[in-house]
Structures are given as structure tokens and as C-alpha cells.
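Only a single protein chain was left out; the remaining protein chains are all shown in position.
Labels A, B and C are assigned to the chains in the order they are written; within every chain, residues are numbered from 1.
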Amino acid sequence: MPIILLLSGIAALLILALLALFLSGRSSATSVVYGGGLLLSLGLLGVGAQHLLGNTAPLELSLPLGLPWIGAHFRLDALSAFFVVIVNLGAAVSCLYGLGYGQHAEDPSRVRPFVPAFVAGMNLVLLAADAFTFLLSWEFMSLASWALVVAAHRDPRSLRAGYIYALMASLGTFALLLAFGLLAGPNGSYAFAAMRAAHFTPAVGALVLCLVVLGAGSKAGLVPLHVWLPEAHPAAPSHVSALMSGVMTKVAVYAVIRIVFDLLGPPHWWWGVVLLALGGASALMGILYALFDADQKRVLAFSTIENVGFIFVALGLALAFRADGFQAAAALALTAALFHVFNHSILKGLLFFGTGAVQHATGTRDMERLGGLIHRMPVTAFCVLVGCVGIAALPPLNAFASEWLTFQAILLSPSLPQWGLKLLVPAVGALLALAVTLAAACFVRFFGTSFLGRPRSEAACGAEETDVFSRAAMLFLAGVAVLAGLLPGVVIDALGPVSSSLIGHQMPVQTSQPWLSIVPIAASRSSYNGLLVFIFIAMSAGIVASTIHVFASRRVRRAPAWDCGFADPNPALQYSASSFSEPIRRVFGPLLFLARTEVEIPPPGSMGPARLRVHLEDVIWQRLYMPVTGLVAGIADRLNVFQFLTIRRYLSLVFLALVSLLLVLAIWS
Amino acid sequence: MNWLFSHNVALVLAIPVVTAFVLTLLPGYRLSAKLNVAGSLLTFLSALSLFVGHPPTNPYVLVDDLNIVFIVLNTFVGFTTSLFSMSYISHELETGRLTPSYLRFYHAMYQVMMFGMNLALLVNNIGLMWAAIELATLATVLMVGIYRTHEALEAAWKYFILASVGIAFALFGTILVYMAALPVVGEGLRAMTWTVLLSKAGVFEPSLLSLAFIFLLLGYGTKAGLVPVHAWLPDAHAEGPTPISAVLSGLLLNVALYAILRFKMLMALNHAAIAPGPLMIAIGLMSLIFAAFMLYRRRDIKRLFAYSSIEHMGIIVFAFGIGGPLANFAGLLQMTMHSLTKSAIFFVVGHVAQAKGTQKIADIQGLTQSHPLLGWSLVLGVLAIAGMPPLGIFMSEFLLVSTTFARAPLLAVLLVAGLAVAFGALLLRLQSLAFGAPQGKCAPVRVSILPIFAHLALVAIAGIYLSPVLVHWFQHVANMLG
Amino acid sequence: MELIRELAVQGGEMLLVVLLAPLVTGVVRKLKARLLRREGPSVVQPYRDLLRLMRKDVVLADNASWLFRTAPYLIFATTWVAAALVPTFATGLMFSWSADLIAIVALLGSARFFLALAGMDVGTSFGGIGSSREMMIAALAEPVMIMIVFALALLAGSTQLSTIAAYMVSPAVGLRVTLGMAFVSLLMVGIAETARIPVDNPATHLELTMVHEAMVLEYSGRHLAVLELASSLKLLLYLSLIACLFLPWGLAPPDASALFYAIGVAAYVAKILVGCTALSVFETVVAKMRVFRVPTFLGAALMLGFLGTLLLFVSRGF
Partner (left out) sequence: MHGIAFDVAHLLAGCLVLVSFLMLYQDRLYSLLNTYALHAMVLFLSVAWQAYIQNAPHLYVTAGIALLFKAIIIPVALHRMIVKLGIHREIETVVGTGPTMLAGMGLVGLSLVVMLHAAAGADLMAREDLAFALSVILLGLLIMVTRRNAVSQVVGFMSLENGLILAAAGAKGMPLVVEMSVAFSILIAFIVIGIFLFRIRERFDTVDVQALDRFRGERQ
């Protein structure tokens, strides 16, 4: 029954998309589409949550669609239910935000129809239970999001982004297609049930793993397959960016979990190594890219890459533990990954909404032209601050809880028998710690340059607080983030069925712990209690503040900033985003970005300005992608000659073909 | 009613002939265009009636699961194209690119071509099949040159010369098949009757059969536009009137493929002969990859899609070369979907060229804004041809790639590479055509929506739901093809 | 009854650290002065400073936001909670399990986050310098901390400070190279985190290489007082962390008698004094290094920590 509800909800979303096509131009369209989307995704959310918490058995349904002799299979189990919750939570909030933001997105009639279609596609991916339906919905999801990326079609940059995106997406689909071809075998048993039943040789397993990492990893934005992500996510309107960055990447994570943990059977330990290495690299590279970029939405997109890397590290740990038979540890790592999926979808949505509000208020996403918005847009500023604290993985907010769990899992790694893992995992752990603190730096920079300090442009001076729907959406997400941070045990328990269905083991029940603290393995080993920590901080801050205010002074005088006596009237003199990241660039730039800085000091006496230029090179793009494009272009040029031959030359082609075939025949017989 | 079922084959062949005669006599293009539509519609209806019942196989005509699908598809696309050509031609008259006298000729030739193709699909005799295909080819040659511009004449001339060589090869192949059959079947007509050949193919002289297949592959492959004998195709598509481009891509290529399939079935029965599979795989891959790269440097919109036709022919031939129920099914599906989609694309492109007054890709931009209907249907069509879901070609390519990878991984990788390259080119052009700020002349056009939407709707439905009847046919044919 | 006793002990600990913190600063200053043959301010000078600052008005920059005003209290509270969670004179305190070593480090991270934001709020160049350098140093120090946690957790099988301390006094732990390396790298991290020489100079405001002081440049009055208290709390926190991890003797076991607590307190104060002496000697003998030498400094620490972990594998032969 629930699955029928879900499918009908998805159908309703598709109908809504069609409706949006016909409504385009009407003034009521925005409210109809986003209102409808909000209600529908709330319904889907409810069904999914009910199934997840109800911890009921998997439901199956097959319709006479899709591949004729197989039909379209749908399955709702704990895993898909959890991701249904993630997707539709994000979708609902985005629709709520869209109610306000949707009006003043440019050319809304090109956005409206595709948002419900996009959400429907993502939901279908989660429910699909045979290869054809899965890939169909997967590619449909990519297609809808491509349409959303090129919605601003007059801007050549968004067209370029859309092109790169669609290309990478179809490459990923091809990789998944090959993987499924391998899983289905020559006589085409495309149903997931059949794949679960089948047994695969190690070689096949390895190949499938690589193909899945290629296919789903490119969608999730793993380094070095991430190149499309920072182009495409910012190009879309903000509520869509939130969906793409916060939710669609998670659908990719779902694909990895579904195939590697569910369909592929018992893993080998080195599978974990692949995910660990890629995840670690993504975490570090992603956040470094983010640190060196000045475009708000690009920064967020890059930080998505970092978080995806985090998730993949946790998944890799889960694989390794599972392969070596440490079910409890595997459950811990998997739960950490899924918890982080939840947290990141919440926080990234929140932050993208914030940038959307800022972009609408100031008309720019360039941090170097923002500043001081905390005075003009207090609510937005507060929500974004919560988002920044969260995504920097600081206690007591939610992302810290999941990363704490990940570290607990990492600390269990010494029990793994393979030396490769023994040595790799601590290194990856150090890498993650580095990434986490770099993330803190990145979001200090993010918030500090765009919301604090003094306005750097007229637009920033004249900013207005955003509309009520957007504020509601952001406040809601901020609330969820805080709650999930204070009561992580609840989320962990909700994730129990997922890990038990995938690994056959789940973490100990947390909500029964005293004082609602979370205890992954044993209280003597490690425990964390967000609620208490929060209460302590609040109490002690309150006590100190009130005592000082009561017994000492409470007076305040306003005066110009002191700044060691150099009172600088010009806002351009304050620390800019690029100057903020300068020390970190000094440390990592030369190694990873071939960074070069040129300083021009004018000769003594001349009044000319001194200049400092910084060149960063995206090594991955330069070394990995440019050669391929060059190759294709070169071959195209070479072959293009064949369009301009004379008839005689074409006849000679025919002649040669004939003669060579005859030779083949002569040799063959 | 029974009369109908016993004579519907005759009708399918007779109606075009009669219409052609009437059209030659008839002055006035409006009436003749309508008559053209009417004739095509009648042909289509009588072809539909073949589903219900048809005369038994005799030495001259043959109706089996393989060609019934082809004939219905053929007549259907013929009908929709005649609808499209009605609005297209009227515009050509207004702009003075064509004169009424040429139109009379045009419509007559259209019916002759339809007759030739229907005949080729229905006859039970390889000699007649050869003759019919040549008839259709010559008709199209004349129509390609109808604009009488330098380019059109040059394209027609090239088409003509290359096609004649193809004709010669096909004939030699046919003669060789006869020679191979001679000792077994005996002299005379029986040795050219398809059904007889099929029943005895196992014991034919194998090496003679192999030689025959090589000539047939090259000969009919020229019509099917396979690399390296494809050279006529892009120019013929680009320079002829758009309805003809649609028919060429949608139908003539299919008919040529049909002939190749027939002979492949013979080869499959004869195990001593050279295996047709590897040859077809090689040629198919060559066509696919070559056309995929050629797509990048195209500046003429119709030539672009002509090359994409070559690419798809490559995919289809590859699929049949791989063989096996899944791959053959994929090939048949791809064939059907391609002819529907590609003709729809050509309908759109024809209108676009009329609206913008040019075929240069560089001069066409922002169609979704200047002509939303045309623009979005172009987007839909190109996504369909590029194999995006939920449209038909996605299903066939899914089946083909997955089953190939399970059997011959390397081939599948090459196939995927070709598909990816082609997708990159098509998407690049699509974005520049459909998006961006419109520029240049933006005249309104009377769009004949029905054919476009009929085709795209069919493709979209087929991507999600295939009717069991169709599936049964395809599966049966797939098993026939072995 | 039991609950009340536990609460009392926990509260006592919190009070102890917050009262002891200025003293530590004072002692270090005094000792450094004496080592330089100066007279130096009295040991209780920091208390006087704090009280004076608290009574002064706050002079806010014109465009300072609410964040600027709330940050000091947040920073102080976070640091205080973190410090209170480190076993000082007794293990197994009531709430000590509400955060393990990783969480404590992360709490300091949040404090730093808000401090850096506060530094950028007014929009002066000095604040920016301070914040960016602070975040850079932190980014490099964190992995070292994790490696140390890794090594200790491997040994003690826990990240819970009380457990680790209990393990450290137990005979199970021999003299290990790993511990030595972890100890050294913890010292280095501590110096970097608490902004001491050679990484940063707490004694000056007018140096372009300053980090911590640059962030609090715009603060005055009670806010400054709270921040000063917070930074000396942080120093104390690191001292007591080192004490509880590497010389955990005299720590009172859970629910011990008052006598044990008295011994614990005495031992704790003694350890802290030793730490202060060592720190001041060290700071007098080394010179401040350029900011961009810090990465190499911390890189060395990271190498030590990593090496320690690997050696642990070898010695334990997992």
C-alpha cells in the first residue's frame, strides 16, 4: 500500500510538471507549482518516514511497464525509505523556499515545469528495483536537472555548465549501464532480485565496483570526476542548487550503497581501499577548491564535494569492516555515513537558500563585493551562521555528531587484519581532520566576508531582508540542524533498520542511554552528549554574562574602530576573501594548484600602485580533461576531410572496401 | 471483408501506382497534394489490415512477421510525411523555390518511391526485391535534384553514380545467390524465391554464398548508408527537399537494411559459409564511430542529422551483427524508433529552415524562445535520437549495450565510446540551436503539428510501454534472425 | 544525596579551573620576568586586570554587530565547558562522559570559530590577519591532535579521558616510544593552540606577526576581560590535559573520599606549577618564529604523531 501511495505521488508530481507547462505565463503558476510540490513531497515524506520508523518488511510491486518481458519492478525497503525521507524533506523545503524565491528567479517559466519532474525522477530512482527502471529514472533525473541548469539560457556560462554536466552525466549513466550489463549477465536478468541471487566472480565484482564508482561517483562529485559540479550547481536557481547539491548527490550515494552493499554480495577488503582513497582525496581537494573561490555558490558546491568525500570514507570503512566480518563496526561506519548524508542535505540546503536570498538582495554572488549583511538581513544571517557552524562540524550541531561517529569508526580500524588498511585508515583520518578544520576556515571566510565587516559595494549597502517563505524555509532547516545535533540518538536509532537490512547488524539503541547521550560501542570507550554540552554552554554563558552585567558594568559606548590607530575609512581596505585564504594558499597552493604569485613593487619614488597577482591552476581539469577534448577535436578535424572528397575518391573507397573484403574472403577460405 | 484480406497486399501495391498515374495527369498542386495524402492514407490503412489477415505466401508475395512491421511502419511514415510535405511544399511555392510543374512531378515520384519500397518489402523473390529497391532509389535520385541548384544537382549526381555502383554489386550478389542455389533447388524461378531459398539454405554451396553476402552487404549497404559506402547520404539529405530527407532517413535506409537482414538469415542457416556477424559488427562500429566524429564539424543542420542517421544505421547493423534474441530485439526496436524520431526531427528542421531562411547552424539560435513549439520539439527529438529516457531509443540502446558488455566487453566499450562522442556533438549543437538569444530572421511558419507530435508521442510511449503484440512480433523476428 | 555530592564535585572542579586560570597566566609572566632578571608584576596581577576591565565601559566599533557582543561569552563558555571536562584532580566525574577527547578538541574548535568571526566583524585589516592566520594554524594543528588521539586510543582502547588516565596509571602501560612521541607532539600542538612563543607572542599588540591578539584588538572592557579569561583557561586546559594524560598520578578515582580529593587537588596544583615553570623556561630560551615557519613546525608534530601510531602497530603487532 505505501509503495502504491509513493508511486501515485510521483505520478502526481509528473502531472504537476505538465500542468506547469500549460500554466506558464499565468501569475498563479508559481504558487500552484511550488505549493503543489510542497504538499506532494510532504506526503511522500510522510509515507517514507512511516515505513522507515515502522520498520516494516520490504514491499514489492511490479507494473507492466518498462522492459516488456521483465516489467517495471519497484521495491521499498529501509534503505530506500530513508532516502525517500531525505529527498522529499529537501524537496519540500525547496518548494517552500521556491514559493517566495520562485517569482524573482529569472525566466521562471523555464524553471517551474522541471522542478517537480526532477523531484519525481529522484524518487523513482529510490524505488526502482530493476536495472532498466533504475537507469531510466536516473537519466530522467539528470535530464530534468540539466534543463534546470540551462534555464538561464541567455548566459553562455550556464550553457557551458549544462553541457559539461550533461556530458558527465551521460558518461556516468553509460558506466552504470555497463555495470548492470555485467550484473545482469548475457541472458539479461535485469531484476535486482535476480542480481541478489546471482554469485559473481571477484573479477566481475571488481569491475562492477569500479564502474559504479565511475558512474555514481561522477554524479556524487568524487574527485577527479567532480568537474561538472561546481559549474552546474551554481548555474541553477538557488532552490534547485539546494536540491542538486543537497539531495541529488545523496541519490548517487544511494546508488553506490544499493549496488555495492546490496546487489554485489560479500565484499573484498580492498574495495574499501578504493572508496577510502577517493573519499579522502575528495574531502581535501574539495575544501581546498572551496577555500580559493570567491563565488558563494561555487564555494558551497565545492564544500559538497568535501562532504561527499566524507561520506565515501565512511562507506569505505563500512565495506572494509564488513569484508573482515566486524559487523558492529561496519554498522557504526554505515550509520555514520547515512547520518552524515542526512546532516549534509539539511545544511547544504540551508546554505544555498541563504546565498539565494543574498543573491536576490544584492544581485551578486561574489564575496568580494558583499559584506556587512548581518545588519541588513539579520534573519538570513542568523540562519546562515547556524549553517556555517553546522557544516564546519562544530559541536553541538548535527554534522559534528556524524563526523564524531566516523572518527569512532576510524579508531576501530586497527583491529582490521590487512596492513594496507591499518596504515591507510589513520592517514585518511588525519586527512579528514585536516579537511574538517579547513572547512571551519572556509566557512569563517564565507560568513565573515559576506555577512560581517563593512559593505564592499553599493548593492551590499542597499540589501533588504528576504521574503517570508524563504525565511520560513531557512529557519525550519536551521531548527532541524540544531535538533539533530542535540538529539543524535534519535536519528541513529531511526537508521537502525537500514544497517540491519544491509549488514545484518545495527548499532545499540541510543535513546535508552542515560541523559540521551550516544554510545557507539561502550560507555567506557567513548560517548558524546550534544544536549548536555549545549546546556552547559548555554548555562555558563548565561551565568557569566548575567553576573558581569549585574555586578560589573553593562554600559556601552559606540566609537569608530580603533584598528591600532589606523582608522581606515575605505571598506576596500578590510580583509578580503582572497587575502583571508592567503596563508592556507601559501601552504597548499604550490603543491596542489601550481599556485604562482607575482608581486610588482613600483620603483622607489613612483606613485604607481603595487600589484600582486595569483595564478591558480586546476590541475585535474588541465591534465585530465583538456587532453580528451583535444583528442576528440583532433580526430574530428582529421576525419572531416571525408566530407569533401571527389566522387572518384568516394568510388575508390568503395573499390578498396570491396577488394579488402574479397581479400578477407580469400584468406578466410 | 474477406475480399479485403485476400487482396490487401495487392492494394498496398496498387494504390501508390494508381495515385502516381493520377498525379501525373493532375494539374494544380493543392489538389495533388491532398490526393497524395489521401493515397498514402489509403495505403497505410490497407497495410494495417495486413495485421488482421493477409493472403497466404505464394511465389510472388510474402507476408511474415519480419516485413509486416516494416510495411506498416513504412506506410505510416509515408502518410505522415505526405501530410508534412503538404504544408512544406506550399511554403516552397510561396518562396518560389519550386514551380507547380515540378510539383506534379514531385508528387508522382513520391508515390512511385512508396510503391518501390512497399514492393521491395513484400516480394518473395530476391530478383524482384532488387529491382524494386532500385526503382525506389532512382525515384529518390530524381527528387533530390529537384531544386536544380548547383548543390542539389551535384548531390543528386553523386547519389546517382554511387547508387548505380551499389546496384551493380547488389545484382551480382543476387546472381551469386542464384548460382549457389542452382545445384540444390534447380533452375528457374524457384531458385530466386525467398521461401524456397530459406528452406534449403543449409545445403547451399557455402563459399559462393559468402562471396554473395559480401557483394550484397556492400550493394545494399550503399543504400543503407554504411561507412565506407555512405558518401551520397549526407549531401542527398542536405540538398533535397526536406520531406525527401525524412523519407530517405526514415524509410529507404530501413528497406535496404531489410534486404541485408533477409540475406543474413540465409547466411545464418548455412553454417559452413562465412559468419555474417563479424562483418556486420565491424562495418557497424566503423559507421557509428566515423559518423559520431563527423557530427562535430557540421555546419549545415540537415547534414548534421544525416550523419546521425549514418550513426544509427551503424548501431543497428552492429546489433544484428551481435545477434541473439536480446541484441536482435534491440536492433529492431532501434530501427523503428530511429525512423520515427529521425523523420520527426526532419519535419521540425524543415520548418525551422523555412522560418530562419537558412540551414546554417551558426545562423540559428534560441529556437525555444523565438519558436517555442518548434524549439522544444527539436529539443525532444534530439534528446530522443541521442538515446535519452524516457524515449524509445534509450530502451534499445540499454538492451544493446548491456547484453553486448556481458558477451563481448571490448566491443561494448567501443560502442559506448561511439555513443558518448555522438551524444557530445548532438548536445553541443542542440544547445546552440535551441538556447541563447535568438538572432537573424524569425518568420512565423505554419507548423504541421500532427506528424511531428504523432511521431514523438509514439516514441515517448514506446520508451515506457511496449504493447505486448509488438513485443511478440519483435521477439519472433529476433528468433528468426538467429 | 549521591547525586548532590557528584554535582558538588563537578561544580567544584569547574570553579577550580576558572579560579586557577588567571593564576597560571600570572605565574608564567612572573617566572618569565624573573628569568629575564626583571621584577615583574605580582602573581595576582591578572585577577586585578580582569576586575578592572570588567568595571570599565565597553567601547564598541560603530558597525559592530550582535555577533561581536555575544561572541566573548560564547567563547568563554565553550572553553570553560571544555576545560571542565578534562579530569583535573579526579577521574570519572559526573559529566565527564558527556564528551570525549575528540569532542573536547572540537569544542575548542567552536570557540576558535567564533573568535575568528568576531575578529572579522568590525571589518578591520588587523582582525582579518588574526582570523586567517588563526584558522591556518588550527587547520594544521587539528590533524596532529587526531593522530595523538589515535595513538592514545589505540593504547587505552578508549577516547574517554578518564579511561585513558586510568590506563596510564595502570601497570599495563610500559615506557613506550609512542608515548614519548605523542607527548612531544602534544606539547607542540599545545604551544600552537594556546598562542605561545614561538608560534605567537601573547605579550604584544604591535607586531604584524601577532595572531591571537590581533583578533581581540577591537575588544575592550568586560568583553576583553572575558576573552582574556578564556585564553588563560585554554592555557590551563592544555596544561591539565598534558598532566592528566602523561602524568596522571594522584588523580582521585570515581566517588572517592574527601581525602583523596584533597590529595588530587594538591597534586594537580603541583603539576600545573611544574608546567608553568617549564613553559616559561621554554619561552625565555626560544625566539618567536615567522608565521610561515609554523606549518613546518606543525608538520614535524604531525610526523611525530603519525610515526608514533605506526610504531605502535609494530610494537603491538596487531
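To be clear about the criterion, a residue touches a chain if its C-beta (ideal position, glycine included) is under 8 Å from a C-beta of that chain, and two chains touch if they have at least 3 such contacts.
Only a predicted model underlies this, so the values are computations on that prediction, with no experimental measurement involved.
S.K.: What shown chains come into contact with the chain that's not displayed?
M.R.: A, B
S.K.: So one chain is hidden, and I want to know which residue out of B:Leu176, B:Val196 or B:Leu266 touches that hidden chain in the complete assembly.
M.R.: B:Leu176
S.K.: Quick one: say which of B:Ala10, B:Ala168 or B:Ala457 touches the chain that got left out.
M.R.: The one listed residue touching the chain not shown is B:Ala168.
S.K.: So which bits of chain B touch the chain we can't see?
M.R.: Touching the missing chain: residues 127-128, 131, 134, 138, 145, 150-151, 153-158, 160-161, 164-165, 167-168, 171-172, 175-176, 178-180, 182-183, 187-189, 191-192, 205, 207-208, 210-211, 235, 238-239, 298-300, 303.
S.K.: Name, in rising order, the residues on chain A that touch the hidden chain in the full complex.
M.R.: Against the left-out chain, chain A lists 643-644, 646-648, 651-652, 654-655, 658-659, 662-663, 665-666, 669.
Here is the rule we go by: only the chains that are shown with their structure count from here on.
S.K.: What is the distance in Å between the mean C-alpha positions of chain B and chain C?
M.R.: 79
S.K.: Just how far, in Å, is the C-alpha centre of chain B from the one of chain A?
M.R.: Centre-to-centre distance between chain A and chain B: 44 Å.
S.K.: Give the list of chain B residues in touch with chain A in this complex.
M.R.: Residue positions touching the partner: 157-158, 161-162, 165, 169, 207, 210-211, 214-215, 217-218, 222, 228-229, 231-232, 234, 274, 279, 290, 293-294, 296-297, 324, 326, 366, 368-369, 383, 388-390, 394-395, 398-399, 401-407, 412-413, 416, 419-421, 423-424, 427-428, 431, 435-437, 463-466, 468, 471, 475.
S.K.: Report the residues of chain A in contact with chain B in the complex, numbered from low to high.
M.R.: Residues of chain A touching chain B: 64-69, 131-132, 135-137, 139-140, 143, 150, 153-154, 156, 159, 162-163, 166-167, 170-171, 174, 177-178, 180-182, 184-188, 190, 632-633, 635-637, 639-640, 642-643, 645, 647, 650-651, 653-654, 656-658, 661-662, 665, 668-669.
S.K.: Which stretch or stretches of chain C touch chain A in the complex?
M.R.: 14, 54-63, 65-67, 73-74, 76-78, 80-81, 84, 95, 97-100, 102-103, 106-107, 109-110, 112-113, 116-117, 120-129, 131-133, 135-136, 138-143, 145-147, 149-150, 153-154, 157-160, 163, 205-206, 217-218, 221-222, 225-226, 291-292, 295, 302, 306, 309-310, 313, 318
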